[in-house]
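Note that one protein chain of the assembly has been removed; the remaining protein chains are unaltered in position.
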Amino acid sequence: MLKVSNLECVRGERSLFKDVNFSLEAGELLQVNGPNGSGKTSLLRMLCGLARPAHGEIRWLGDNIRSLDEDYYNSITYLGHLNGVKDNLNAIENLRISSALAGNGIDESTAYASLQKMGLIGREILPVKVLSQGQRRRVTLARLLVSDTVLWILDEPLVALDTSAVLLVKGILEQHLEKGGMVVMTTHQDINIAAIETKRLQLN
Amino acid sequence: MLKVSNLECVRGERSLFKDVNFSLEAGELLQVNGPNGSGKTSLLRMLCGLARPAHGEIRWLGDNIRSLDEDYYNSITYLGHLNGVKDNLNAIENLRISSALAGNGIDESTAYASLQKMGLIGREILPVKVLSQGQRRRVTLARLLVSDTVLWILDEPLVALDTSAVLLVKGILEQHLEKGGMVVMTTHQDINIAAIETKRLQLN
Amino acid sequence: MFLWVIQRDLLLAMRQRSDVLTTLFFFIIVVSLFPLGVGPEINMLRSMAPGVVWVAALLASMLSLERMFSSDYLDGTLEQMMLSPQPLILLVLGKALAHWMVTGVPLVLISPILGFQFDLQTDALLVLAVSLLLGTPVLSLIGAIGAALTLGLRGGGVLVSLLVLPLYIPVLIFGAGAVEAVSAGLGASAHLSLLGAFLLLSLVLAPWATAAALRISIE
Amino acid sequence: MFLWVIQRDLLLAMRQRSDVLTTLFFFIIVVSLFPLGVGPEINMLRSMAPGVVWVAALLASMLSLERMFSSDYLDGTLEQMMLSPQPLILLVLGKALAHWMVTGVPLVLISPILGFQFDLQTDALLVLAVSLLLGTPVLSLIGAIGAALTLGLRGGGVLVSLLVLPLYIPVLIFGAGAVEAVSAGLGASAHLSLLGAFLLLSLVLAPWATAAALRISIE
Amino acid sequence: MAINWFKYSSPASFYSLAGKLIPIFSIVALILFVVGLYISFFVAPTDFQQSEAYRIIFIHVPAAWMSMFLYLIMAGWAAIGLAFNTRLSSMIATAIAPTGAMFTFLALWTGALWGKPMWGAWWVWDARLTSELILFFLYIGFMALQAAIDDPRRADKAGAVLALVGVVNIPIIYFSVKWWNTLHQGATVSLTESPKMASIMLTGMLIMSIACWMYSIAMVLIRTRTIILERERHTVWVSELHKETT
Partner (left out) sequence: MAWASLSDFLSMGGYGFYVWGSFLVFLICLVGEVVLVLNRRRTLLKQLSLTHKATKNEKNNETTT
């Protein structure tokens, strides 16, 4: 479904990577590995269409994602280094708003249920700014529980999470893959996610 | 040297922890463990004097840190969740300025050398905002290489680092402990740091 | 989705109830500073009034511009918005509208009272309010372009004012001109219809330019 | 360390060379807005001039206040500063000074030219510049208190103006008053020495209050 | 027409073409300036009403014209750069801005120096003067925005959006002349003292204007060449260029 050919990324005057080729089918997981600064985040942002590749093409169901635009956005969910939560809103409001922006509004009880799954009960009506680092990350990740997209693009989703939360996320990803979803992710931690096929892309 | 007795932390109407007692001598390492939101960051901020404990005392060389103030700051280095680097300055400038603020100015060649050790050469004159997440963390951690304080208080120093950088930090910490320094740190990753004595504090 | 954006921004504004009030108070304070700086002569104050009120409105609207996108940008929400399946133009329109509801509407409502302080006549007061009603949305719409262009740049707050103020000037001239025309006994309809034309023009063009600017800034 | 703080802030300002210029241009633009809003009558403009220039100086200085501490706060630098072995008061003084050098000094230098636009006489121009020279550091010092108090609060930009503008008013009154006194043929020395007294007072008290406010905001 | 325009839209070939054109424009500009200045001071007669002060017209009017033309041209190139993603046109737009700002400043400055003897004030808030001032702000805004952005591609595009929005503003400002009482170009200026003198003045003004045009083109070309080198310093053709010169 996702097909990347000859991708090259240039930042400043440096070519971070070139000739990156891969394709991803339903149920498959792509782990992007590489040391700090090797261009993982840059690659993921290109996959979302947030950045423009210096060279090469990214195709979704055969079409270049540049030409698809909003159709493509209907099929992906991107979580980056930044949490994208509003400090002054509480967890429920944050989750409902970010889902609505992503194109599927949810009601309060659904939001409550997913936050419960993420272990945030008791903290769901505090403004997010008083939450701990790991708890804010959990609020962000709760979006995955209510998302109905096919392709998840996750940039270091496990940062700041404790071991129980890491297991939780692992479970969510495996369930998504089982249902025929696709995941592209980076992480510096060791984690073993069951998938139909796990591809690995080593940068640098 | 550092002695904590009966510490209690209250956030909102919740008591995060109480009756925390420990002491730390030269060459010892304290690992603070606990799930997300258990109060690790809150504890560390209290140890620095950035937050006021609801109850209990923190003594440094016998004196309450509240009464010591600037003398105490001469002996500690704190690295929190936030990087404390300026997006628009480059790595060298950032390092020199943060060292100067910490009370020991360094010259450009020293800064260059420590950044080299942290694997940032070739990136040292780029504005920090274009660096990758892990590279920004490395800029922050480079402060440890030039710091001359005894007590290091580190909140999840390993976040966003790749494996080689984790080893690097491990080495720096071990060297510091060997020289009779003290370290208080939190992390969700498994890491084994050699110390005269490794104490563990489990919150929640 | 359009509604969601407005709703979210209003919710954020309401979460700190003081937000709306502070813009309002800023407006009031700036207007009140002038008699302090200039002296209490009532005839002079009366002829200054439209200009002063309008300049204060410009500044109040501009002051909150920087926050329009920058907080969303810093915490990553903006990235999410760009990846939203709905058209970016709608989203931008929603944000500009929310900005206007928080900063513009209160000014329109309070302006007659401030006009009183400067001893304006009833018809002038009315025209003042109407001109603000037509003009302040234009300020929010144009301001959105500036805010999008300066996203993530250091010195954004001051830079945005540098970019936006020259573009605000026609609104200022015709807005203040309308009130002066009425005070001078001439009709204000010409001025007001020009303001209306500006509003239509900026409603069509500004969201488009803002969306383009956002895409440029995010890349 | 004191020097380091100033140096760092100036470095940050210079890194984007445009930073100093933008404050300056903001000042110029705001001053130029008034004639546009009020109309071109030269006698009225001349008597408005001191007030307008001073209000613009207030706004220009205030607008950049928010950034004084907030960027340091958001990225964690401020925490590091609080943990610095040097006294916080010095640090605060350094930041206020850097703020003044970036926002205040350029205004003092450009003010005579703006005075020309309003057709002020030479002695009035001189007093205008001197009053700004004495007054703008007070603005930076007082502003630092407000910036520290509103740290990390949403709507900081507007809130800070709400807090500091009332404190700015005495400076405004005596600053503009000095110029008016000269234009009216009276001496300005009384006004100017009062401004000097404000400066001394705020040099002593403001860093202390700012440091206290910072401690409160960080906790 | 055998000229291959596409050939010259690539920075490399533009670079060499501009290198050949610059001396021509510079020399023409220099000659015209000398002739123009000679006419201004030694051929044009004393004005009956304004005595010698009117000689400022020979630089004031060309500067004012250039300030407006250059903005439109700058916006045009910026628009082309935005629409067709041609790097060269954006670079030209960036190169025009400082020259345009300088002429705007000169129009303001010479106008102010003319205003003092003619109107008794350095400055009046008249529509023409005000709109010229706003034009100056637009230039400054354009340059400040580009200076604040590190990434040249983003700077190009952001500048283009701003320049285009500014263009919409210009006619609006211009039409506002009607709503203001104008002092500029009123009865104070008597151009038509005698037909002969008017025509001499007109020739002087025209020659000075053309000189300014040639000067601007030369400046913009030099600056564009510099910008091309700055941005393309890592490409092959630049380093080959260097092999040739060293």
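Chains here go by letter, A, B, C, D and E, matching the order in which they are written, and residues are numbered from 1 within each.
Everything below uses one rule, namely that a contact is a pair of C-beta atoms (placed from the backbone, for glycine too) under 8 Å apart; a residue touches a chain by one contact, two chains touch by 3 or more.
In this text the structure is predicted, and so the values were computed from the model without any measurement.
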| item | value |
| --- | --- |
| Displayed partners of the chain not shown (whole complex) | E |
| Contact residue for the chain not shown (choose from E:12, E:32, E:59 or E:124) | E:59 |
| Per the touch definition above, residue among E:67, E:110, E:131 or E:209 touching the missing chain | E:110 |
| Residue among E:44, E:97 or E:134 touching the omitted chain | E:44 |
| Where the missing chain touches subunit E, by residue | 37, 41-46, 51-53, 55-56, 59-60, 63, 98-99, 102, 105-106, 109-110, 113-114, 116-117, 215, 219, 222-223, 225-226, 229-230, 233, 238-239, 242, 246 |
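Quick note on the criterion: only the chains that are shown with their structure count from here on.
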| item | value |
| --- | --- |
| Pieces of the assembly after leaving out subunit C, positions unchanged | one piece |
| Which of D-E and A-C has more C-beta contact pairs | A-C |
| Greatest separation from subunit D - chain, by CA centre | A |
| Most distant chain from subunit E, judged by the mean position of its C-alpha atoms | B |
| Computed distance of Cα centres, subunit B from subunit A, in Å | 30 |
| Junction residues of subunit D, two or more chains touched | 12, 15-16, 18, 22, 25, 29, 36, 39, 74, 154 |
| Where subunit B touches two or more other chains at once, by residue number | 81, 87-88, 127, 130 |
| Complex interface listing, subunit C residues touching subunit E | 142, 145, 149-150, 153-155, 159, 162-163, 165-167, 169-170, 173-174, 177, 198, 201, 205, 209, 212-213, 216-217, 219 |
| Residue ranges of subunit D in contact with subunit C within the complex | 12, 15-16, 18-19, 22-23, 25-26, 29-30, 33-34, 36-39, 44, 47-48, 50-52, 54-55, 58-59, 63-64, 66-67, 74, 153-155, 157-159, 161-162, 165-166, 169, 172-173, 176, 180 |
| Sites on subunit B touched by subunit D in the complex | 48-52, 70-71, 73-74, 76, 78, 80-89, 93, 97-98, 100-103, 105, 127 |
